[in-house]
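Please read through the structure below; I'll follow up with questions.
Of the protein chains in this complex, one is absent; all others appear in place.
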Amino acid sequence: MKVGIVVFPGTNRERDMVQALTLATGRAPKLVWHQEESVTGLDLVVLPGGFSFGDYLRSGAMAAHSPIMTAVRRFAEQGGYVLGVCNGFQILTEAQLLPGALLRNAGMRFLSQDCHLKVEGKENIFTHGWAKGDVFRAPLAHGDGNYTAAPEMLDRLEGEGRVAFRYCRDDGYIQHDDAQINLNGSARSIAGVLSENRRVCGMMPHPENLTDPALGGTDGMPLFKGIVESLST
Amino acid sequence: MSLKVDGDLARSFGLTDDEYGKVLAIMGRTPSLTELGIFSVMWSEHCSYKSSRMHLRTLPTKAPWVIHGPGENAGVIDIGDGLAAVFKMESHNHPSFIEPYQGAATGVGGILRDVFTMGARPVANLNALRFGSPKNADTRRVVDGVVRGIGGYGNCIGVPTVGGEVNFHPSFNGNPLVNAMTVGIAQKDRIFLSAAAGVGNPVVYVGSKTGRDGIHGATMSSAEFDEESSSKRPTVQVGDPFTEKLLVEACLELMATDAVISIQDMGAAGLTSSAVEMASKGEVGIDLDLDHVPQREANMLAYEMMLSESQERMLMVLRPDRTEVARKIFEKWELDFAIVGHLTDSGRITVRHNGRVEADIPLGPLADEAPVYDRPTVYEEPPALLTAPSDPAGIEGALRTLIASPDLASRAWIWNQYDSSVGGQTLKHPGAADAAIIRVEGTKRGLAMTTDCTPRYGQADPYVGGLQAVVEAWRNLTATGAKPLAMTDNLNFGSPENPRIMGQFVRVIKGLGDAGRALDFPIVSGNVSLYNETRSDTGLTTAIQPSPVIGGVGVLDDIATAVGMAMPEQGELLLIGETWGELGQSLWLREVCGREEGAPPRVDLAAEKRNGDFIREHIQKGVVAACHDVSDGGLLVAVAEMAMVSGVGCRLEANPSGVSPHAYWFGEDQARYVVATTQADHLLKAAEDAGVPVRRLGQIGGEQIHIPVGMQLDVKELRELNSAFFPDLMGEG
Amino acid sequence: MKVRVFVSLKEGVLDPQGKAVGHALAALGFKGVGEVRIGRVVDLDVAAKTADEARKEGEAMAKALLANEVIEDFHVEVVA
Partner (left out) sequence: MKVRVFVSLKEGVLDPQGKAVGHALAALGFKGVGEVRIGRVVDLDVAAKTADEARKEGEAMAKALLANEVIEDFHVEVVA
């Protein structure tokens, strides 16, 4: 399985992603510089976390317009798989490869802590490693993770099973207006969404930071294992 | 602009009449404005260490594992596997009061540059913070801005912030302390230094453009400057973490080639100090042509460019045949790159601008004749041991008060704003262990890091304050199983011109040195911040409590052996170390009785070493499940902290006879650790064999902390009490 | 020519920052602070000869980058 991780100026979680993917696939992914113009030959493109272009203006806005994103868009249109985590999710919404937008966290502070996610997405490679309804722990670290979209779009996402993950308590309980559970205030507690063809996924938390048994747990591993399993069969 | 250079102007630039006399003697003529500016910043306390230098010389700085001690941009120690840890701490106190966000942010930016300048990739940040009283109306503004600023910079650049400390005390009203520490990892044989070499070699400027940021305060007070323009002129530097991130990546990419001969970040006094330091250390001359300096603003003067403290800039000397390779790398990262001069054999710094020589100073005298002061000292008699006060609150009442108090309340509100996991190597996040631990990428090794200081001890007895800061840092590293290797220090004091404060400084240094020597724990880098004082409306000056902050670094050969504070579900708690019940200067005395009195707890260096070595050995053997040193708040607070982290309670045994309950539970005697273990008998025996004082504390389990007579408190309730302070302070409760 | 682009959140999109500022102002004792909305102003030069061209250029920049039309509206003023 060939994976490319796109690096923008200001991307800072590419090493974390390399580590997780190497553990999951047994081989090191390729780093793709933002000025490259093609992503051909890859099975999966990953947009990792960080502060691309400083996250100045709006998180992900400038990255969404860099040359590589033209290639990523073409790749997605042709049915390629794309995963965006944190800043990667922001970039995918700015590039309109995913619906909605990510506003400032409701509490107006950067949040860095563990959260719990409930797996909701259906029929896609990104939640394949879990069963629907599973709850897992993931670190989050962002200032702009407050997901928003027009109410019709939210209905549609829910109706089509395109909400991949929601914020929940460790026992799976979901409460949209509880800041202890839905930490950043996201609409309907949405932490991750899927594109119409379910081949593009964006999520705010960082499963890649919980993949190494030597560093506190492997709760995030099913994301990567699920992808590997789906794409190698 | 024409400013008349004379004694008055020199004074307004911060030079004394004597110092200005020396300048005249060195130059043999009246210096130009630019020359005067260069002398004044190079001879400032900040750059010349004129009040502290002779005392700093007495510190222990050597050990077989020390690769570079003080004198370089950061200290460098050998951590095995051909790797080195590179680290330093630095203050940004004053700027953080003026503009807390930018002050703290640029403090982080500055210390990061000190570390990656040496060829290390920064892998962790820590921050030691001291704020005014929570009751002071301004404290909220400062806390808010400082925490946002540290997070804003560190999170963006992608270096995890993994630890630190916070105190509140009225002596920091109007003068908070923001001490930032960065730890980096480099290949041991690829360390870059600042000494320039090779006459004719190009001097290259990279990074951001130069603006009029932060040109020294003296400029502002100078009446000759046009009122209007100076009011617009920013004294505050604005940080650009995005550019710094590019600068890190570009510098590390360049350093992987053979292009760099020497490199120096532009910190305080920007171009001046970097150029002067590189040239003097390399014993060469340097010629700068300011016309080539990338400029953000129009019509900048030589004086302004030489003194600007614009952020995110570096100066380097390159191999002439590699300048194009280097230029390409910086162009790729969209950073400015300019050849701004070359090295000469003149032994002088020559600065040209618009075809004119604006400064021409012999480097030898600029460095060698920099003032050094043996300032007068007055040593105050430390207070006597406190005669044990009676207990007004009971054990449970006191614990409730303490655990909710500003200096012991949960810091989660702070660390939850810092990305502590980026980089993918963090093993022990803030709050999880006495020291933060990150894995050294690609190895099994770990680095343990901590910052420590107890200013109230130093206020009462500076010598003990110095000792204690070191032993607490050493204990915190030890309590994770790490071997403490070396420290960096950040010495924050009031005015050295006050003999009482100079006395504090000298005594603290003696304490640091004695402790460092006894523990084989050398100081490899550091920073001195003096003049931390505020003047009240009534004209009274108050100095901060002397705060020698220690940043300790240790190494674990295998991170699998590391322990944290979280207790297992069952097992036993033991106390290592002797308890007399010293309540002088304790938090119990301050928070429960409202008194700041008595002598601080004694520090027994031999006991520290013996107990610590014992603990470390048994952590590494796997006999210890969790460990926490006893410090602020004493024994019961240490146990409560372990219980809160793990969400498990314990049944404690009563205090031993001979020590009254409150002195036993809240005394701050040093050299102690609380240990959780499932092999208590084995550990007890081993301690007895090793001559290490040990005591059974109680059984782990349940949902409460229970003491036979006097207390039964839910861990859940403790957590609530513990986590209220910060949200309340910030109005977010 | 100099152009100023105003970018603001669309009506109906929650403004977390505005909300926080509203709360903080009320806490400071300012009365009757209703809804607070926070927008961005981007001042820039464009290579245009006429005001009309400048406005068009500003609009193109807003569409391309300065505003996210999923959540934001913008308008352009030619300043000089």
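Residue numbering begins at 1 within each chain, and the chains themselves are lettered A, B and C in the order written.
In this text, a contact is a pair of C-beta atoms (placed from the backbone, for glycine too) under 8 Å apart; a residue touches a chain by one contact, two chains touch by 3 or more.
Every value quoted in this text rests on a predicted model; they were computed, and no experiment measured them.
Participant: With the full complex in mind, choose from B:E19, B:E99 or B:E572 the residue touching the hidden chain.
Facilitator: Missing-chain contact among the listed residues: B:E99.
Participant: Looking at the whole complex, which of B:D240, B:D452, B:E472 or B:E608 touches the chain that is not displayed?
Facilitator: From the options B:D240, B:D452, B:E472 or B:E608, the contact with the absent chain belongs to B:D240.
Participant: Hey, which of B:S51, B:S91 or B:S310 is the one touching the hidden chain?
Facilitator: With B:S51, B:S91 or B:S310 as choices, the missing chain is touched by B:S310.
Participant: Mind pulling the subunit B residues that touch the left-out chain?
Facilitator: 98-99, 101-102, 208, 211-213, 232-234, 236-240, 242-243, 296-297, 310-311, 334
Participant: So that we can see where the missing chain sits, which residues of subunit A does it touch?
Facilitator: 53-54, 56-57, 62, 65-66
Participant: On subunit C, where is the contact patch with the chain that was removed from view?
Facilitator: Contact residues on subunit C toward the absent chain are 6, 8, 18, 21-22, 24-25, 28, 30-47, 57, 60-61, 64-66.
By our rule, only the chains that are shown with their structure count from here on.
Participant: Roughly how far is subunit A from subunit C, going centre to centre by Cα mean, in whole Å?
Facilitator: A distance of 29 Å separates the two centres.
Participant: Between subunit B and subunit C, tell me the centre distance in angstrom, where each centre is the average of that chain's C-alpha atoms.
Facilitator: Roughly 41 Å, centre to centre.
Participant: Averaging over Cα atoms per chain, report the distance between subunit A and subunit B in Å.
Facilitator: Each chain reduced to its C-alpha mean, subunit A and subunit B end up 36 Å apart.
Participant: Indicate the residues of subunit C shared as contacts by at least two other chains.
Facilitator: none
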